[in-house]
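Take a look at subunit A:
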Amino acid sequence: MIVNIILLAFLLTTAVYISRITILFGAVMIYGIYSLLCATMFVVLDAVDVAFTEAAVGTGISTILMLSALSLTGSRIEITHKRKPIMALCASLGLGAALLWGTSDMPHFADASAPANLHVAPYYLEESSEQIGIPNVVTSVLASYRGYDTLGEVVVIFTAGIGVISLLGRTTRRRED
Partner candidate 1 sequence: MKSTLALLLFLSIFWLALSGHYSGLLLGLGFASCLWVALIARRMDVVDHGGLPVQKWSLRIFTTFFIYLMWLGKEIVLSSIAVARMILSNGARVRPEVIQLSVEGMNDMEKVIYANSITLTPGTLTVDVDGDWLNVHTVRGDLLEPLKRGDMANRVRRIYNRSGKQL
Partner candidate 2 sequence: MIEIVFLILRDVCLFIGALFVLVGSLGVLRFPDFFSRIHATGITETVGIAFIFAGLIVEVGYSLTSLKLLIILVFVFFTSPTSSHALAKTAIHAGLVPLTHKGGNQPSN
């Protein structure tokens, strides 16, 4: 419990700091800490697979992607906070309040009688290791029960990756000429 509170406090301070910092590079760096904290939070919430993804993608790849974006654009300019966006603050506060109000209707964390835990989840938990032979239930759900769905996602991501590579590849070739 106290771990939850400390982690949330860390997340909040980091988020506020990222929004206040004026150096883009510093923001990218602190964002790495934010990802680390996020992933620790996922571990605390028992979502181990999500934590794995966040550790690899959030901390590793996205920091490097942002760095390459910075190095491609060559942007080392400091941002200046000129305007005071009161309207935006009000809008986000309102949205946050609405979301908080919405969560009050949701079942509690790890509630065994929640609708999501009554439908097919018990079946997966009991049968999947015999049917598929993979010890991790999440993997067998993703790769077997929802295999077509995952295949579609992979195709989309693959296409996006090819698009990005073709865009970036062109610029580097032009630079070499």
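Selection rule: all candidates are chains of the complex that A comes from, given by their letters.
FYI, contacts are C-beta pairs under 8 Å (C-beta built on N, C-alpha and C of every residue); 3 or more make two chains touch, one makes a residue touch a chain; residues count from 1.
Computed from a predicted model, the values in this text were never measured in an experiment.
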Quick one: in this complex, who touches subunit A among 1 or 2? 1
Which residues of subunit A touch candidate 1 in the complex? 133-135
